[in-house]
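The next block holds one structure in the form of structure tokens; read it before the comments.
All protein chains but one are shown in place.
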Amino acid sequence: MKTLKNIYENIGLPRLIIGLFFIFLVVTSIVLGFSPAALFSDVLRRWLMYGTLVLAMVPGIQSGIGLNFGISLGISAGLLGSVFAMEISFLRNWNEVLGAGAPWLTLLLALLFGIIMAAILGTLYGMLLNRVKGSEMTVSTYVGFSVIAFMNIVWLSLAFKNGELSWPLQGRGLRNTASLSGSFGGLLSNPDVVQSTQPAWLHWLAFKIGDFTVPLGLILVFALLCFIIWLFFRSKLGIAMSAAGENQLFTTTTGINVDGKRIQGTAISTVLGAVGIILYAQTYGFLQLYNAPLMMGFASVASILIGGASVRRAKISHVLIGTLLFQGILVTALPVVNEVIEIGTLPEVLRIIISNGIILYALSKTKGGNQ
Amino acid sequence: MSQKTNVLQKAGSFLFDNKVMIAFAAICVAAIVLSGSPMTFIVDGVFTRITRNTFTVLALIIPVLAGLGLNFGIVIGAVAAQIAVFCVVYWGFGGFSGMLLSVLIATPLAVLFGYLVGKLFNRMKGAEMIAGLILGYFADGLYQLLFLVIIGGIIPVNNPKLIISGGVGVKNTIDLTGNLKYAIDSVRMVDIVTVLFYVVLAITAIKVVLHLLKKYQLHKGDFILFGVVGLLFGISYIPVIERFLSTDRLGLLDALTAVLIVLAVVQIIKIVKSIWIDKKPAKNLVKPILALLGYGLIFGLTFIPEIENVLLFVKLPVLPFLLIAGLCWFNHKILSTRLGQNMRTVGQSQSVAMASGINVDQTRVIAMIISTVLASWGQLIFLQNIGTFSTYGAHTQIAQFAIAALLVGGASVQKATNKQAIIGVILFHTLFIVAPQAGKQLFDNAQIGEYFRVFVSYGVIALSLAMHAWKQFKKEVQPPTEGIDLGNSALSPMAEKQQILD
Partner (left out) sequence: MEDQYLLSMNNISKEYYGNRVLKGVNLKVKPGEIHALVGENGAGKSTLMNILFGMPVIYSTGGFEGEIQMSGESTSIDCPHTAMNCGIGMVHQEFMLIPEFNVTENIKLGREIGEPTAFSKIFGNLLDKMNWPQMSRDARKALDSIGMMNIEEYAKVAGMPIGYKQFVEIAREIDKTGIKLLVFDEPTAVLTEGEADRLLEIMRLIAQKGIAIIFITHRLTEVMAVADSMTILRDGEFVARKDVKEINLARIAELMIGRKVDKLVDDSLLRSRDLSDDKIALEFKNYHVDMPGERVKGMNIKIREGEIFGFGGLAGQGKIGIANGIMGLFDTQGDVYAFGKRLDLSKLGEALRNDIAFVSEDRRGVGLLLGESIERNITFSAMQIKDEFLTHIGPIKLLDKAKADQHTRDMIKLLDIRCTGTSQAAGSLSGGNQQKVCLARAITMDPKILIVSEPTRGIDIGAKKLVLEYLTKINREQGTTIVMISSELVELRSLCDRIAIVSEGKVFSVMKPDDSDAAFGLAMAGVREEEAA
């Protein structure tokens, strides 16, 4: 009896409810006659698609800045990197010159640009957060919003030649959604893209078993990122960073510069945000500019909280479980709901309620009590 | 000499204290010049937006004073108002009585919501703003669930004008023309005066009864108020004035003239008082006379054709402005009550307030209820003026824009006044009106201007929050080690629990 209670306490009420809801949705959809293979392919795809963005929360939380709503900064860096890489690829005509290698080079270049910009922005952002200790979340939310609003102006002012990116017949301004089909879209995850554009020896990157799609390339990349972060938090630097996030005084007395560690944590989080959005875009097949990333930070925050993280501590397992549950519900809810009542927007409503509800719950847990 | 430096110092500190406002005013002027829009268009637009938005911005002041910070939770007040509007439109009510019904439905809802939000905030002290923000989104989700799924899906509602053709969910926009549109704006001045007269009559009657029961002491002010209102009511029967008052809109020129006349009368009374009643030396006369000269100058300016054109062009709905003035008066008055003093104390220091026997949690909840109710009324004013009710969009940006406006006026997380709210609304919405045009002129792209104003509204909040947090952080000294004996052992079970939860 006691162990049962322990298990319950370990899981926590919200995760239990969400977990049971997910199982209920899966069972219902299978009962309703949906193909389990297609359903699980979709869940897997979404899981990997959002995974890195959620992973980006870990260094932020561990280094003590709390839930990084300002991940939009990293997202913007990643998007900028992508559009620059695509424009260069277009100007240099890589598709003609390099053939199958072109999307790879574009992807690498996008990552490179994104990471460099994110590292710089993240460092500055970390410095800001050190000055607003105690209110990081409130400030970072609005810094995140401001960055997206600022990027809107940037997107509107960029004058690119690549027709995929810019509006036709206009000198400047980028599209709301730019298709990546001619570029790195689906390169790691979409069997059709891989089969049609890549040489045979790369066909293992994404393939189908019956109805079930295995985006092996993406799985490997995501697993690698998780492994790197896991390893990082077992290194001397990572251990010091965790300590800085857990107890500033303790860490200071051990001769470690807490503020420095917080800046590093913020920068890593921001870089992961940039990598995350590029992987997201490559899976999705489209680059979403303007206001699309506005609430992505919230989704990431909600995911890791659902996974069991708190405002102060997070683990890789929280990322994996949280993203699976959160995205899983959103994927499976749509067909189930459509079967019952025809409201296409219900999953969206669900997303809003679940994500904000869980964040509220987590906040009430940390700041509870008087004074 | 010393006086001169004093003036300079004062000017300097005025500039410093109002730096946000001044910077924003400069941006506004630049944008106005760039846009090249006619002043009639801008002034008219600004006044329309003052009508719509000021009430909501004023609703933010009390939570700031009570130490709850910027109330991002006013979205919830707006939601209460929108539920009420939906009901009223569905039941087929309209006009001023329909509006009254909306108020009757929205108010208890807002009280309930405000109470719940206040309770929640008491559980999250120190994180009210982020909690309010998230709560706003959460409430939006529940609202969508209600309007998209429950209405029609669970509660059968049959009205093709309101419901999506499938029978489930409310349409994207609800046209308020013919029912609630201008329900407040179009109340005639005569009616206002009449109602005002009867209300004051009733209040005075109650006071007299209380006085006779020896429970209340009548004083001079009560009679003066009754006299003034009675006089106003009386002259409204003079045909010329009756004709003037029988419209619902007041020309800006007329409004300005009226305000100047009232102010001038007040100053003249002061002069008369100091000469014939107080018999004070002429020193006391300087200010009133200067003020009178100032009013004269302003009145003179209205004869400049450019200005006169603008003033003649703009027509103000009377009742919303009276309501705004009333709310300013309310914000001011509430502070001179015990409740207001308690709020200020709680806002300054919760621990001191608690030690002085003030019920901190209750005071905070009351502040949230007041703010939520006011926000719901503000949303009603907004919706009736705009005339179309965007079911899923009308409330989403309300907190964002209201807070940005308040901050632009020079308010901060801990300090806000009526004046800052009004100046903020004027500046913020001036920018809103001219930014697209300015963007078009400057970059040949109106959208850049639009994005710029959104950026400004987010940016000003981010900046203000960061400055507040910075100040707080600097104030915070290292935790004192004194008194650890007791403090730590008394707290440790809680700390332990925290750890387990983590």
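Just so it is clear, A and B label the chains in written order, and each chain counts residues from 1 on its own.
Going forward, contacts are C-beta pairs under 8 Å (C-beta built on N, C-alpha and C of every residue); 3 or more make two chains touch, one makes a residue touch a chain.
Note that the structure is a prediction, hence the values are computed from the model and not measured.
Colleague: Can you list the shown chains that the omitted chain is in contact with?
Modeller: Looking at the entire complex, the absent chain's contacts are A, B.
Colleague: Where the complex has a chain not shown, which of B:27, B:50, B:105 or B:358 is the residue touching it?
Modeller: Of the candidates B:27, B:50, B:105 or B:358, B:358 is in touch with the missing chain.
Colleague: Using the document's definition of touch, tell me which of A:95, A:181, A:195 or A:252 contacts the absent chain.
Modeller: A:252
Colleague: Touching the hidden chain in the complete assembly: which of A:6, A:235 or A:317 does that?
Modeller: Reading the full complex, the residue touching the unseen chain is A:235.
Colleague: Given that one chain is not shown, which residue among B:13, B:246 or B:349 touches it?
Modeller: Of the candidates B:13, B:246 or B:349, B:349 is in touch with the missing chain.
Colleague: For subunit B, which residues touch the unseen chain?
Modeller: 203, 206-207, 210, 215-216, 336-342, 344-345, 348-349, 351-353, 355-358, 366, 477-486, 488-490, 492-493, 495-496, 499-500, 502
Colleague: Tell me where the left-out chain touches subunit A, residue by residue.
Modeller: 231, 234-237, 239-240, 242-243, 246-247, 249-250, 252-257, 312-313
Keep in mind that, in the parts below, only the chains that are shown with their structure count from here on.
Colleague: Where the CA atoms of subunit A average out and where those of subunit B average out, how many Å apart are those spots?
Modeller: 39
Colleague: Within their complex, state which residues of subunit B touch subunit A.
Modeller: Interface residues on subunit B, with respect to subunit A: 120, 123-127, 129-131, 133-135, 137-138, 140-142, 144-145, 148-149, 153, 166, 168-169, 350-351, 443, 445, 447-448, 451-452, 454-455, 457-459, 461-462, 465-466, 468-470, 472-473, 476, 479, 494, 498, 500-502.
Colleague: Of all residues in subunit A, which touch subunit B in the complex?
Modeller: 9, 128, 131-135, 137-139, 141-143, 145-146, 148-150, 152-153, 156-157, 172-173, 249, 298, 310, 312-313, 341-343, 345-346, 349, 352-353, 356-357, 359-360, 363-371
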